[in-house]
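One structure is given below, represented as structure tokens, and several questions about it will come after.
Note that one protein chain is taken out, while the other chains of the complex remain in position.
So that you can tell them apart, the chains are marked A, B and C in the order they are listed, and the count of residues begins at 1 in each.
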């Protein structure tokens, strides 16, 4: 089973751990290797596919750290284009699935 | 103002961090120097005065780690004698003061 | 006995400290915060009880509280790289524990934090309304960002219990309440503006909330503010729960001052009864 927890945690660590952040900027694949991400999750992070990560349940506020810190090739422009391409509406991101 | 939080945290770290535990066994004063303990708290820890620490509000389950790991000169016998000397009854240990 | 002397509601947009530093005291944001600050200073609070939603900066999914009271003796922030000064601020841990104990006795399942830092959602308001950081706080964290959110009625009831806890405080103490948050805001989700990290998907809801607050139509607001409605106003729309908890503390009063920035999806407000 896959939860999106590991993706959320990467985003959280990006905010809170400057060393992790700079490691990611230098060599994202190496920096992510220690994280228990699924292959899909890792590839989506590396390629900055924030729309897909959102659809998989990653929290958008956490995802926004990726462009805030310019990681995975994301600028605010690219980020916004990718996330806005997602059909909005359902809000089932995050740890707490609505019952 | 002093809370007993720092004492509780030392006990928690003793349980969860083997390196901290062994540092404390080797040189307790040095190992505690980084902790935001009050002077009283630090001295009571160093001398294993668990009765006084209990009276100041430290959680007894956390304190019991001190004799469990044989720190600060505490054996189960010494620990039990010191803690049993405390008048029992009030249970206002811990973070959550009864209102 | 402690007395509740005022309540304020403000936004916490992370860009505001920098904006005001650049534009000076006559810009709209500076003037609005100054008005709130003036009221707050006038009531001379001894402590500021703050309803706030952490932005997954302090708390994370390894242990995400629905409600949590901060009861360290001091805290610091912002811890989330917001461009603003870094501050230390005192926490009234005795009052915090009193409120928590009272709340647990009343059936509120409050977490306790005795060691924590805080993000822009508390630090931006304090930067503007108590810039000398001389008034200790009691932060009460409400999960407003990670669905499922607590119900609006539940947050209002929490506020009522907080009021009773404060009123049962034995000593003299002047307590002001601060609610931090937006009414409509999207960050990082599909409804952000092109090229930005945020957007205001539902200014109509923000206007409607504003009218409810102006008229003290609390029940109507509680009925409208379902989880679904809040999230329709943006993935940060749950921050309204902080205002609702604040209303639970003060009850049905019309604000003495209220001013929106509807294009931002938020407002500035003051309740006084002196």
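We take it that a residue touches a chain if its C-beta (ideal position, glycine included) is under 8 Å from a C-beta of that chain, and two chains touch if they have at least 3 such contacts.
Please read all numbers here as calculations on a predicted model, not as lab measurements.
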item: Touched by the hidden chain, restricted to displayed chains; value: A, B, C
item: Full-complex contact with the absent chain, from C:27, C:133 or C:151; value: C:151
item: Residues of chain A in contact with the chain not shown; value: 1-3, 5, 9, 95-99
item: Touch list for chain C against the chain that is not drawn; value: 59, 61-68, 100-101, 104-105, 107-116, 146, 148-151, 154
item: Those residues of chain B which, in the complete complex, touch the missing chain; value: 5, 8-9, 12, 15-16, 50-51, 54, 59-64, 67-68, 76-77, 79-81, 83-88, 91-96, 98-99
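Convention: only the chains that are shown with their structure count from here on.
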item: For chain A paired with chain C, centre-to-centre distance based on mean C-alpha positions, whole Å; value: 27
item: Centre distance in Å when chain A and chain B are each reduced to the mean of their C-alpha atoms; value: 41
item: Computed distance of Cα centres, chain C from chain B, in Å; value: 37
item: Set of chain A residues in contact with two or more other chains; value: none
